[in-house]
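Report on the following structure.
Note that one protein chain is taken out, while the other chains of the complex remain in position.
On to chain A.
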Amino acid sequence: MSQDDHHPTDAAPLAKLPLDAWHRAHGGRMVPFAGYEMPVQYEGIMAEHLWTRENAGLFDVSHMGQLLIHGRGADAALEKLLPADLLGLGDMKPKYSLLLDDDGGIIDDLMATRRGDDFYVVVNGATKHGDIQEFERRLPGGVVVDHMKEQALLALQGPKAAELLEGIVPGVGELGFMQGRAFHWDGQPLWISRSGYTGEDGFEISVPATQAEKLADALVANDAVKPIGLGARDSLRLEAGLPLYGHDLDRATTPVMAGLNFAINKRRRAEGGFPGSVRILAELENGPIQKRVGLLVEGRQPVREGAMVLDREANEVGKVTSGGFSPSLQRPIAMAYVPAAMAEPGAQVKLSQRGKLFAATVAPMPFVPHKYHRKGAA
């Protein structure tokens, strides 16, 4: 038997998460990911995935980069690198945005939150060091990037997350989707936002690394919470139709190709002036050549990243960028880039993987409906 494992591995020595010992004590199977040893699963991806959809899952996302970008005119300076309206961004409201290169290619996707005059920015783990260099190189002298290495980042996701976290950190239930605020717990400062990357209601909690174990213990003390590994994190975000950097997004993709038009604010579309804006505005106007789509794959066999999309004449015209078996739907699903003409929901495509052909149908995303907590909703 040969295993074709899809977790990226790094040759460099692996770092340890603040919760490393905690994961091992809870039965986490550790694998290399983004330069760290990280738990891929505890009891099993399927069970952990379904648990999160029905209860609450605790994810350790401390490999991600937490940055504080501050200094005079930080908002105006950051606006030159990102297509978001940061000047008009309300306080304490995390915004999804993209760090772009001059050709409009995506260097990373990120969440930026204005906290007064400062910006709290969370970037991907595998890209964080490159991002920091990029910010430092392109931001003016008076704007400083602090890498908050002393902070761990936990995510509590699922329909029971809000009630449960409210019991530990009173007040968090008042946050709406995409709102953040500072809290205190056990004498320690926490930064909590109502956000996540699973499609569920939930929270991301920035906690001093020295306190992470204590907080994780307090969370899993509740029977509705289980620790969840990277494996289920990936299948959850795939069902939620959320692109993953390094797989569905990279420097060869633009925000318009990726279907992330919502990240380009109306004012910025009118004014331009962000990296790659000439190309990106033209793509917004005329449509991109290729688009990211969801695929429902026929049969039971998963079609994975790297499989090719074929047209009627069997020419390779696109590529699967994420794919796997959906635990909620009990069928294989995937994301792919296809020519715009093949991107309408209902379009039939053929996929080629290891010499075998698969039939698939372009499907709207998310595959599983989002359950974010909208203000005013129950």
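By our rule, a residue touches a chain if its C-beta (ideal position, glycine included) is under 8 Å from a C-beta of that chain, and two chains touch if they have at least 3 such contacts; residues count from 1.
FYI, contacts and distances are computed from a predicted model.
Missing from the rendering is one chain, named in UniProt as "Glycine cleavage system H protein" (options: "Branched-chain amino acid ABC transporter permease", "NADH-quinone oxidoreductase subunit J", "Glycine cleavage system H protein" or "MutL protein").
In the complete complex, the residue from A:Gln188, A:Thr210, A:Asn286 or A:Gln301 that touches the missing chain is A:Gln301. Only one of A:Leu17, A:Ile45, A:Val121 or A:Met148 touches the chain withheld from this view, namely A:Ile45. Interface note for the absent chain: among A:Met1, A:Ala221 or A:Ala270, the touching residue is A:Met1. Residue A:Ser235 is the one among A:Gln157, A:Ser235 or A:Thr321 that touches the chain not shown. Across the interface with the omitted chain, chain A contributes residues 1-7, 40-41, 44-47, 49, 231, 234-235, 300-302, 304, 324-325, 327, 354.
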